[in-house]
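Please find one structure pasted underneath; my questions will follow.
Every protein chain but one is kept in place in this view of the complex.
Presenting chain A:
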């Protein structure tokens, strides 16, 4: 029998037809939408005079532009308000489930999908957002699409896609103290670069990956796009099933048993081949931080910013432009750099486990005076748990400001912007120029490192702060 990878198994099961010398007609099980990348798709449907083919396969929530304070009031920003109102109107007209602002399951689309058990192994999932790769943690093929493709899914539940090449990244061993899944993925991206997996779909494997919780696996799959990969996935196992069991949209009773037995088949066959393989050792990974303007520009917090040795031409120019933006010099240590803001949140690290890690670290401590600390839960459910578990009290006593759920300062579409020239250490996913506000300087790190930075006021090693 043909040896197949996990990715092959899920992909091949969703191809309705292959176009000769062209893409596959690829069926989509679940479609997530939000207010920013869907309105033009709905508008074009109307222009064509067609509707949504399978509205029950689409789930909506407003997350990108929403304010994180006073969510019960009318949105002040006119354009944001219009986008959210348009989403409501479109969902109503087309019979799409909407988890609206203020409702029990409102939140970042990539946080609520798994939380509700909508995301399941073996599915194909798309959304007009590149961090859709998050859902790959469940052994689903999940990736971001453009608005034209959002329109295709509305109209036909399919998109035209050429099958990407396959890459496996194996991380073996045991993570050291103070090292988290965020450090694993920042380490991988720093090794293979921000474009190193372009054209590929990644499977993450190995004992270090298998040892992770679902939340931690989501952090890894989430950032697959930051090395150019269309997505990343992890074979489902007992951890996956345990997480899903009892979730609102998870199968129940006999259906659950049947689903689990099918999901257990979702793994790469022994002897199946990949187009590219990387192997890393967990013991080599230390707490990481980025120093530049793409997520591949990462070093260990105790490391030095690379020099320009061996660089030339546009490569060197681009590198120096990036360091100039950040206000850093080649060769200098990153540790000890003063920081102005910390941000805990986003679809990368805005889940309950992340909030717990930060609260656990800052308990009984105070943030440094020079730090403004924002903590934005990924969903209403996360917010609720944080209150119930007493985490909010701990965080507020430490001087953190707790906001309401949304994408927030990860992309600063709302008012949560880092001022120009200021340094933010952030649990989010992108350190691009201006990502957190025009002129903002972003350094990406784990929730643990961010918590330590909040306390010391400067870049530090979380293993040295107690």
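Some points to look at:
Here is the rule we use: contacts are C-beta pairs under 8 Å (C-beta built on N, C-alpha and C of every residue); 3 or more make two chains touch, one makes a residue touch a chain; residues count from 1.
The rule is simple: contacts and distances are computed from a predicted model.
For the chain that is left out, the UniProt protein name among "3-isopropylmalate dehydratase", "Xanthine dehydrogenase, molybdenum binding subunit apoprotein", "Ribulose bisphosphate carboxylase small subunit" or "Carbohydrate ABC transporter membrane protein 1, CUT1 family" is "3-isopropylmalate dehydratase". Residue A:412 is the one among A:412, A:425, A:444 or A:460 that touches the chain not shown.
Per the touch definition above, the residue from A:129, A:286, A:381 or A:458 contacting the chain not shown is A:129. Checked against the full complex, the candidates A:63, A:151 or A:215 give a single residue touching the omitted chain, namely A:151. Only one residue from A:107, A:164 or A:298 touches the chain missing from this view: A:164. Considering the complete assembly, chain A touches the hidden chain via residues 16-17, 19-23, 25, 27, 29, 36-37, 39-40, 43-44, 47-48, 50, 53-54, 64-65, 77, 79-80, 82-83, 86, 128-130, 143-149, 151-152, 155-160, 162, 164, 194-195, 198-199, 225-226, 228, 230, 293-294, 314-315, 317-318, 321, 411-413, 420, 430, 432-435, 438-439.
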